[in-house]
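Note that this complex is displayed minus one protein chain, with the remaining chains in position.
After this line comes chain A, so read on.
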Amino acid sequence: MPDEVKALLGRALDGEPPLDLDRDAIFADGRARLRRRRSIAIGGAAMAVVVAVVGTSALAGGLIGQSADDLGLGASASAPPSRPPVSVTTSKARPSTTENRPPVEWPRLTDELLTGKIPWPAEVTSVRGKPGSPRGFQFDGATLELVLGSASGERLLTVRVEPPNTLRMFCRQGEYCFREEMPTGLVVRTKTDHSDGRETVFANVRMPNGEEISLIESAWGDRARPHRLLPYPLFTSIGTTPGLRGYVR
């Protein structure tokens, strides 16, 4: 009986492809894990020394017995973390007279942005429609372009509603690509390109029903920030905003 089961399992291996393991990547990954483990061990030992020294000093200096307020900890413990406010500006949508197709509006996204529901990272200091864009905070056709401001420069976020099941993203040498499949059937693919010292992030979000959204974050303008501003999970959050659903070409 075990042999019978083994033969059955062996049938699943029919058509086995040639081995395609990246030997160098395994060594690199192993060495990186080893370095991390060693640095954690060293850090832990250093922390133990610091704790011991501080503890001894505290005992010697008579800190024990003083209240948190005396130590100046009260205010910082209760105050929420400070974060510069994100300014969100919108421009009025103008009715299009040149397009046959009516403009696609994304009112829910505007609501999300205005009410601060989208968790922009702390580095984002402003979100506005791209200057010169006729519709500012609304889709122009199937495309929305937002300029994200930060202390280190500006980035352009482009969001496009794509025809279902059309997006293809292939990875070339030097590009950093990931594919993420959620249990719900949502598929998110990201590709990060570092051409010309500038980072560009491409994200494809495919809903379980086949609807697809593409997002691109790139350097923009005279004060361009070369490096990525948004965390990868935020592309998924924006791409799955309910306001994008139900768009029909």
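The rule is simple: a residue touches a chain if its C-beta (ideal position, glycine included) is under 8 Å from a C-beta of that chain, and two chains touch if they have at least 3 such contacts; residues count from 1.
Assume contacts and distances are computed from a predicted model.
A.B. asks: Out of "Cytochrome-c oxidase", "LemA protein", "Nitrite reductase (NAD(P)H)" or "SigE family RNA polymerase sigma factor", flag the one the UniProt entry gives for the chain missing from this complex.
C.D. replies: "SigE family RNA polymerase sigma factor"
A.B. asks: Touching residues of chain A against the unshown chain: what are they?
C.D. replies: So the residues of chain A touching the unseen chain are 2, 5-6, 8-17, 19-23, 25-27, 29-31, 33-34, 37, 169-173, 175, 177-183, 189, 191.
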